[in-house]
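Just below is one structure, and these are the notes that go with it.
One protein chain is absent from this view; the other protein chains keep their places.
A, B and C label the chains in the order they appear, each numbered from 1.
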Amino acid sequence: MTTAEKYVTAAYLVVLAVVLLYVVIYAFKLARLEREVTRLAKLAAERRASGEVPEVEAAEPLRTAN
Amino acid sequence: MTYFGDVAALARKDILLELRSRDTLPAMLLFVVSTLVVFHFALPSDSSDLAAGGLLWVAIVFTALLGLTRAFAAEREQRLLEGLVLAPCDRSAIWLAKGASVMAFLLLAEAVALPAFALFFAPVDATLVAAVLLADIGIAAVGTLLAAMAAASRARELLLPLLFLPLAIPVIVGGVGATVAEEPARYLGFLALYDLLFAILSWASFEYVVTE
Amino acid sequence: MIVARGLERRFGSKRILRGLDLDVGERDFLVVTGPNGSGKSTLLGLCAGLLAPTGGTIDVAAERDEIGYLAHEPLVYRELTALENLDLYGRLYRVPERRERIGMLLERFLLWEARHERVSVFSRGMVQRLALCRALLHEPRLLLLDEPYTGLDPSGGTLLDSELEALRGARTIVAATHEPDRLGKLATARLDLARAA
Partner (left out) sequence: MWLRNNRGVALASTAALLLLGGISLAFFWVPDDVDQGFSQRIFYIHVPVALTAYACFGWGAWKALRLLWTREVRYDLESYTAVHMGVIFGILTLVTGSIWARISWGVWWSWGERQLVLFLVLFLFYSAYFMLRYSTEPGPRRERMSAVYALFGVVLIPVSFLAIRLAEGFIHPTVFTRDGPQMAGSMFFVFCVCLAGTLTLAGALYANELLGKRVDASLRELEEALA
């Protein structure tokens, strides 16, 4: 491999690396979201067990949703 | 003409406040002269007048920044901006008045800085004065809008330079170009273009920054 | 005058108002009560147009120059005199016969003697009286008062009592207070945010 070839390959690899880095960061984020969903699901289950039906405001549109 | 009546009333208030408290303008004057003196020691003795011309622009931009961080000081302390926003006048009048007072302070600072520059470093010609005037318009227009943004944030004084400096780079380019280039006309034209674009943009968007 | 449906306002993740329905008719006198943090000031800010709702709707049938807002802060410049402050706002609100109107208000609120003094040397009660002048300056159709008795001495309080008595029935007034006794006798409607929440 010539020097030029090395550098060109490196440039393409950098792009790949950044995309992969993004995937890693996103994986962490997903893990966090998963933990929160589990926690909230547990909370909802406890509520139901204690007989208190949570007032889920289905009609209320989420501020960020489409 | 009520629009300009509002602007005049608001600008008069800013000048009056400065005359009473005297905390922005003296600071700007002292700062700009100190900066020039610091530059004398920062420049190696064999460096050209051109380098000094570049540093003059650095001094102007940072002095403007000093004035801009104080621009909404009176309004910020007691959420007075809300009082002005509630008034039935066009919100852009608040921007125009504040920009005019910022520019007035900046002009006064430069009225000291340019003779000092001529004394310490290199002669000042008409082109440089024209470039400074044009740059002031752009700096005051953009800076006032950003100062209003920074005043609404938690970081305040810290945030304004970060918001402002990337937008000031074209002003520096135009100013330094007009100072050192052989043909300054196109740099002056560029400064005028910058003023026009960003003044319109800031004028139109100020309302969104101060209201919800 | 004011119609709100499902009004909600949050600050960051903190929800201050939630699902509030409100109807304030022309010339009503609404007294809003509730503990600190229950959203009294937020509601007034929403009525004044300073804040935007983050949910629901609010319609206020008054232009900006028809609203007088006595905020938690006095909204006057400390380094200007009483006269200069009112003159500035008088110009911005395009008050007809500005000087006469300002003079009258300053006299009524016992500030005429101090008109050439800077607000920074005023006592708390004087500042509040000046803030009242500011809010009443343009004879607003809708008057929003946030804790109007704060800082007022007994004589200032009496002044405000008689002023409100006079305006009652002629203007729409929304007043927020955490001590409802004083305003209670004037009220034509009440809203308790502690219960509404």
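Definition applied: a residue touches a chain if its C-beta (ideal position, glycine included) is under 8 Å from a C-beta of that chain, and two chains touch if they have at least 3 such contacts.
Values in this document were obtained by computation on a predicted structure and should not be read as measured data.
**Student:** Considering all chains of the complex, which shown ones does the missing chain contact?
**Tutor:** A, B, C
**Student:** One chain isn't shown here. Among A:A4, A:V24 or A:A49, which residue touches it?
**Tutor:** The single option touching the absent chain is A:A4.
**Student:** Determine and list the chain C residues touching the chain excluded from the picture.
**Tutor:** Missing-chain contacts on chain C: residues 10-13, 15, 51-52, 54.
**Student:** List the residues of chain A that touch the chain left out of this view.
**Tutor:** Touch set of chain A with respect to the missing chain: 2-5, 7-8, 10-12, 14-15, 18-19, 22, 26, 29-30, 33, 36-37, 40, 43-44, 47, 54-57, 62-66.
**Student:** If the hidden chain were put back, which residues of chain B would touch it?
**Tutor:** 142, 145, 149, 152-155, 158-159, 162-163, 165-167, 169-170, 173-174, 176-177, 180-181, 186-187, 190, 193-194, 197-198, 201, 205, 208-209, 211-212
The criterion applied here is as follows: only the chains that are shown with their structure count from here on.
**Student:** Quick one: report the Å distance separating chain A from chain B, using the average Cα coordinate of each chain.
**Tutor:** Chain A and chain B have C-alpha centres separated by 43 Å.
**Student:** How big is the gap, in whole Å, between where the Cα atoms of chain B centre and where those of chain C centre?
**Tutor:** 36
**Student:** Under the touch definition given earlier, write down the residues of chain C that touch chain B in their complex.
**Tutor:** 48-52, 63-65, 67, 69, 71, 73-80, 84, 88-89, 91-94, 118, 134
**Student:** Chain C touches which residues of chain B in the complex?
**Tutor:** Those residues of chain B that touch chain C are 2, 5-6, 9-10, 13, 16-17, 20-21, 74, 77-80, 82-89, 211-212.
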